[in-house]
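For this depiction, one protein chain was excluded, whereas all remaining protein chains were kept in their positions.
So, subunit A:
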Amino acid sequence: MPYLGCEETVKELKRALSNPNIQADRLRYRSYITRVIRSMTQGLDVSALFMDMVKASATVDVVQKKLVYLYMCTYASHKPDLALLAINTLRKDCADPNPMVRGLALRNMCNFRMPGITEYIQQPILTGLRDKASYVRRVAVLGCAKMHSLRPSTEIDPSIVNELYALLRDPDPVVMVNCLRALEEILREEGGVVINKPIAHHLLNRLKDLDSWAQSEVLIFLMRYRPRGDDELFDVLSLLDEFLQSVHTPVMAATLRLFLRLAAAHPAVQADALLRARGPLLAACGSASRELRFAGLCHVQQVLRSQPALYSGQYKRFFCGYSEPGYIKLRKMEILVELVNDENVVLVLEELKSYCTDVSPELAQAAIAAIGHIGRTYTEKCLDILTGLLALQQEHVTSAVIRTFRDLVWFCPQSIGAVCRAVEVCGENPQDTEGKQALLWLLGMHGEQISSAPYVLEGFIDGIKAELSSAVKTELLTAALKLFLCRPAETQDMLGRLLHYCIDEESDMCVRDRALLYYRLLQCGVDEARKILLGPESDPSMTVLAGRPEEPVGCWASGFNTLGPLAGADAHPDAPPADSSAQHCHSTEEEVVSKPPCQACPESAGAAEGPRNTGDSQEEPGLTLGPPLSHEAFERLWVELRVLHRQTLGFPPPAAPPETLQAVLQLVKVQALAFSRCEARPWKAYVCARAGSTLVLAELLHGDPAVPDSQDALLLSVKQRPENLQAIRGFVSVLHNALQTLSSDRT
């Protein structure tokens, strides 16, 4: 209910507009019309004045006309019958000698939202398409799109489509781009505007005349075009070359995207394009406006996914300024982590350390997490910094450090000692749920080495009544039991109290059930409990999985320069990702996994038919590389599938360095996803290959105490989708031969 006197105002305006004295005085008349528009923006319903406004539209005054048209566009849908009266004036204006009036009338007529309008606007639009003023043509071209959107279900008029295709050759650049836009909307059902060779070359040649908006849109349209042969491809690329250094970030980014797409088969060209786009991208990252800076950073992150070394020399550009907004700082930290190498690690860590005391807890914690991430490679330096941070005795810092410790210990077993000492002297306990869980996990897992562990745990057990989070309680139960297993004398009493409380008084079912489970487990005997509860202390092979290798450019190129990179995985935890590209990206990966890679390797199609048709032919489907599998996809599949085949290979793992191993496997068309270091025990490796239409995943395991078979020879476990035993047989023999050759090389 916006305004009380609203009816009064409308009446007053109506009186004024119909007053012949005012109508005679042009300026006064116009000022009343302005008042009508003002009331309209304020949310007042002034549709009652429609009749008077239609009258006002019959004028030579362009200003007045514009105002009235604005009014009519807003209310035409409310008063379709009255709006028809205005149509006549508008159609008359479409024949005005002034091109501006013609354009204006045509545009506003197309903007009317009411049923049956199409029959009135069709003719003026067709005339407008052939108008001699390009201003009118621009409007008319988009008018076609508007007309289509008014009645999307009607059949497409082929004559209009042809006319629009012909107008692509219009001398005015905006008309040309508008044609593309209009055709794209009209032909959406049929897959949008068709870019064939003549059109593509025409667009490429005209690109220079366009303004930056048009350029970036045309570049996106050009993505549809596939040059025939390398000669044409390189012609196109050299035409595009200058836009890679364009003034405008969007144009540059769009060109880069097009480059990556066109040169998909030429990795060297792609790398070169990325190198040359580095300057402009860095410029965007240092741009004066923070929004562009943010967009630039997000795109650098994408490039880093496949070329981490490209920007490592420029790491100082990604240091945060004090006054920058949080979203930029977070992105910069993420980038810094990627850029770390032997030369800059000291400076980068120094810089990140100074962010740890940021006023915003969120940023401080992100900085600590970033240091932890670097710690997976440069463990000692980071441990020193993290331990130093504990001395700050700030709650959010301590909590983040403890969480980082937990992750670090899991990845790098060599840090266990230092972490335990640090936790020992840490005076303050974290107060948030996440931090508490991390601390409890550390106490339970490495309680032997933390002498104060029972006292800390006792503190938690005494305060359990005040604890709200059930996750913390469950973690506490596990920690207490684990500690009991290694230090029974100190812990027995408190474990008893804890179990008693959890079983008798706890209302949360999960916690209670867990307590009951442990209680009964203890009844079975300590040894049984130990067997079940104590798992491995760390998993060094995870480091290899976690250390992200360079992804091929194709993984992210399709989402480059769209909303995808900006949205990020964690940018909007609560909002659903609205951009289709991110989902699209995801789905293509699914496709790669679930579908046979038909286009990538033509012979695989034949192989897929093979076993079915020829029944028991002994021909084994050969291994093919196909598009590489991402680590996430591999992990997902590995968890999903069951082991189909298991055998020992009869020799120890090859002692060759991982690079050699990877190269050898590449040779036999097996993709290696992750290896442990040579001397690590247990030694693990994950590989996969495509055999015919199936995907084979395999794990190699050696020297895991939990699996007796793997003690003195390699144990191979194979999973597959879809199942095809013949393919497995082929895969195993190939792998066996390759690894045996490597092992025998050594001896």
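We adopt the following convention: a residue touches a chain if its C-beta (ideal position, glycine included) is under 8 Å from a C-beta of that chain, and two chains touch if they have at least 3 such contacts; residues count from 1.
Everything that follows uses one rule, which is that contacts and distances are computed from a predicted model.
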Out of "EF-hand domain-containing protein", "MHD domain-containing protein", "DNA primase" or "ATP synthase subunit gamma", the chain not pictured bears the UniProt name "MHD domain-containing protein"
In the full complex, which of A:Val161, A:Leu392 or A:Leu522 touches the chain missing from this view?
-> A:Leu392
Have a look at A:Lys79, A:Arg181 or A:His373 and name the one touching the chain we're not showing.
-> A:Arg181
Which residue of A:Leu292, A:Val668 or A:Ala738 touches the chain not shown here = A:Leu292
Considering the whole complex, which of A:Ile22, A:Ile37, A:Ala58 or A:Cys486 touches the chain not shown?
-> A:Ile37
Could you please point out the subunit A residues that touch the chain left off the display?
-> 34, 37-38, 41, 60-63, 66-67, 70, 97-100, 107, 113, 132-135, 138-139, 142, 145-146, 149, 171-174, 177-178, 181, 208-209, 211-214, 216-217, 220, 242, 245-250, 253-254, 279-280, 282-284, 286-292, 294-296, 316-317, 319, 321-323, 325-327, 351, 354, 357-360, 392-394, 561-564, 566-568, 571-572, 575-581
